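The other protein chains are all here in position, but one chain of the complex has been omitted.
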Amino acid sequence: MNIQRFDTNARLSRVVVHGNTAYFSGLTADDRGKDTQGQTAEILAKADAYLETLGVDRNAVLSATIWLRDIGDFDLMNAAWTAWIDAPPARATVEAVLGLPDIRVEIQFTVAIA
Amino acid sequence: MNIQRFDTNARLSRVVVHGNTAYFSGLTADDRGKDTQGQTAEILAKADAYLETLGVDRNAVLSATIWLRDIGDFDLMNAAWTAWIDAPPARATVEAVLGLPDIRVEIQFTVAIA
Partner (left out) sequence: MNIQRFDTNARLSRVVVHGNTAYFSGLTADDRGKDTQGQTAEILAKADAYLETLGVDRNAVLSATIWLRDIGDFDLMNAAWTAWIDAPPARATVEAVLGLPDIRVEIQFTVAIA
């Protein structure tokens, strides 16, 4: 069984690759003073770095689950999202209380690597 | 890298196919005057159309995530669900505030295509 893990800590790996698929952890912004648009942009920049590590780009994103602290921030999230995405993946967006009070958005990707 | 996308708009594709797997976006009902049972039935009818486009049927559904606006509607959702499903997939059902106030249920599928 061939599984590759990236950025692993005691609880999780940020990216896990198996077969032709990469599974990302839910990504959040480090600068949580930003609003939802800013946090989304930071998350997507983080995703770019992981995609580059995998030798792919944002066109390889197959599916995304997006959790918003306040579903009312849907347009703010989409402003950053539509500026970033090239080949739109499957997506679901729902509201959820997230790990810390100032986390406004969390995004989990499934990605093609071959 | 061979990825096929169906019903793509600026934000998402309703279905993305890669390798032997199809990733669906979270599907919701268009007629949101319906109750949760009616909305679930409409979602599943939409899924049927996408499955047919992919050349498979509801037996190809591998996994489902179901979000209910009110977890108290669990039985209403299941009434439509059990009438529809042939070969039950893996499934998780949780409550979440969804994209619009009158969206009672949203369902995201992962599907086998070969």
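Each chain carries a letter (A and B) given by its place in the written order, and its residues are counted from 1.
In this section, a residue touches a chain if its C-beta (ideal position, glycine included) is under 8 Å from a C-beta of that chain, and two chains touch if they have at least 3 such contacts.
Everything quoted here is computed from the prediction, not taken from an experiment.
Within chain B, the residues in touch with the undisplayed chain are 19-21, 56, 59-60, 62-65, 71, 74, 78, 81-82, 85, 87-96, 110, 112, 114. Taking the whole complex into account, chain A touches the unshown chain at residues 1, 3, 5, 8-16, 18-19, 21, 23-26, 65, 67, 96-99, 106, 108.
Here is the rule we go by: only the chains that are shown with their structure count from here on.
Chain centres here are Cα averages; for chain A and chain B they lie 21 Å apart.
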